[in-house]
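The complex appears here without one of its protein chains, the remainder shown in place.
The chains carry the letters A and B, assigned in the order they are written, with residues numbered from 1 in each.
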Amino acid sequence: MDLGSVFQDAMREAVGVRAAAYALAAVGLNVHFGYTGLLNFGHVGFMMVGAYGTAMTVEHGGPFWLGLLVGVLAAVALGLLLGLPTLRLRADYLAIVTIAVAEILRLTARSNVLEPFTRGVFGITNFADSFYAVNPFSPGRYHVWGTWSYDERTIWVMMVGWSAVIIISLLLLMLMRSPWGRVLRSIREDEDAARSLGKNVFSYKLQSLVLGGVIGAFAGMLLAFDTQAVNPDTYLPILTFYAYAVVILGGPGRIMSPIVGAVIFWFLLEFTDGGLRGAVDAGWFGGILDGAGIGAVRFALVGLGLMLLMIFRPQGIFGNKEEVLLDER
Amino acid sequence: MSADAPPQWLSEVPPQPGVCKPVPILVVSQLRKSFGGLQAVDIDHLEVQRGAITALIGPNGAGKTTLFNVLTGFDRADAGVWNLDDRPVTSLRAHQVARSGMVRTFQLTKALSRMTVLDNMLLAAPGQSGEHFFQALLPGWRRQESANRQRAEILLERFQLDTMRDEFAGSLSGGQRKLLEMARALMAEPSLLMLDEPMAGINPALTDSLLAHIAELRDEGLTVLFVEHDMDVVMDISDWVVVMASGAIIAEGPPAVVGSNPDVVDAYLGRHHGEASHI
Partner (left out) sequence: MRRIVLLITVGLFLLGSAIPAGAQQTEGESLKGTLRQSDDEHTLVSGVIITVSAGGELIGSDVSDENGVWEIGLPEPGFYEIEISVDMLPEGVSLTDPEKTVLENVEVRPGQHKTVIFPFGEVATTDRGPLERFLNLCVKGLTFGVIVALASIGLSLIFGITGLVNFAHGELVTFGAIAAWFFNASGAGPGLHLVLAVLPALVLAGALGAALETGLFRPLRRRHAGTIPLIVVSIGLSLFLRHIYLLFMGGAPRAYDQYALQVEHSFGPVSMPPKDLVIVLLGLAVLGVVGLVIRYTRWGTAMRAVADNKDLAEASGIDVEQVVLRTWVLGTALAGLGGVFYGITQTVRWNMGFVLLLTIFAAVILGGIGTAFGAVVGGILIGITTEASTFWIPVELKFAVALGVLILVLLIRPQGIFGLKERVG
């Protein structure tokens, strides 16, 4: 088993497109969960409407930039739709409602009813040509080390993705250090206290939902540009849980968390995957494990990791223990 | 503390439940609130005098905290209207009530644990342009922030919390949290400060200094309405006392008058006063 190439493959994915997309999704979720304390479990819904908004617009003849705009507006609409009726519910109910809404959206996109718009089960493809048309990278492979290389299209998406992550993170840094961010954090701590000091908690929660949601939409778009396809079965609840894993791994409520969390998350995922495949190929497991089994092991490890993380280090990498101890809830 | 001469108006107002005050800041009318079948609050009329310290007392279950919650928008009344400074605040939501000048504290302190003491204070400052999303992205709010910071420092010093300014509020002791909550409420520049059992759980030495602070604030023009169980505190500092029992107001008047009112003594079943052991 070639540990070196396993490592290179893992590094390639750890800073690749999917990692950037998950970092972006986690940035959005961090606004909801990390800073405002909103238990939004339907985050994949934002990713979906962002991607579908763009894809559907292009599919029906609209220009690409309009598609981007539609995706953003769809996320805003979803945020409002989600928030207006539900923000007065307590945390665990909000979690359930948000999952339910995201699933309803997915089932609807999937169904025959909306097939003329969403193309049902098959989804939409080939809508990102305009995106690649402005690719400044000339065709060819870009090598970093060994098998760690990217083609010109992937590297373009990566650049766009990580730039978005960094720019948005910097913006959020400014926001969170401002009085606006302070109100969000106070809502996370104790809503009633915030109210007693004159803060319109409902309005702020809504703003947080929309902001994080739009960021999530960007994440969905990024993934869609990479695969040049939107498909309802991509946007399963599991994606939201991955985003949570990233946020919690990095430590909720810190700007760097989603970035570092995503890189580490994908590295671990791919390294385990590659390592297991190598081990299986080398006959270590004696035929018990097969290709599908490796996938299952990978997910099982994510689940286990999430549990252990929450039990033993809920503050994540960047959080400090004191803050966790102070969380009386 | 209360060795100064009692305010002029006290002698002009007869000690009757629901009596009108010369310059009321809060006027409550026909307020009713029930839970299930239980009538928690049933007040025909209540007025709170501006610039005075009014105590709201009564045995457990008398409806004092419910009244607080309803008045400040944290709970809904079944019926009634009330005005602050002649402005109707009846149907306002909690944050709007706070903005209009009626700021409350909580019986169980709500320190924003994972925020620093200073952040707690700065949060409370009213009228911050930086609290609006788009303005937060522009540099304009920084000047307000420094002004607020100065004001916060002064208040923190007054309550002897200035050394703790960068500590997490959650790491403060119980008494310090009460002080923080009070300081924070003052930061919000209230016209009527509503304190829900401010002395609960605070050691006697601290109580004295707190009472001194409150008296000072009153002298500076702040109106205070506070719920309290400790009758000694009430007697020491209040200008006026309102007594509730079973949701209704059964007595009102200056502390001494109320203290010797047999109905009041009855309501408490003689537990707090009329006993020789009071210090």
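Basically, a contact is a pair of C-beta atoms (placed from the backbone, for glycine too) under 8 Å apart; a residue touches a chain by one contact, two chains touch by 3 or more.
None of these values were measured; they are calculated from a predicted model.
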Partners of the unshown chain among those that are drawn: A
Which of A:6, A:128 or A:302 contacts the chain that the document leaves out: A:302
Which of A:2, A:103 or A:322 contacts the chain that the document leaves out: A:103
Residue in contact with the excluded chain [from A:64, A:142, A:202 or A:241]: A:241
For chain A, residues in touch with the removed chain: 37, 39, 85-86, 88-93, 95-97, 99-101, 103-104, 107-108, 110-113, 238, 241, 244, 248, 292-293, 296-297, 299-300, 302-311, 314, 327-329
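Going forward, only the chains that are shown with their structure count from here on.
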Distance between chain centroids, defined by C-alpha means - chain A, chain B (Å): 45
List of chain A residues in touch with chain B within their complex: 171, 174-175, 178-183, 185-186, 188-190, 192-201, 207, 211, 322-323, 325-328
Complex interface listing, chain B residues touching chain A: 72-74, 93-96, 98-99, 103-106, 110-115, 119, 122-124, 126, 128, 130-133, 135-137, 141, 145, 168, 170-171, 184-185, 188
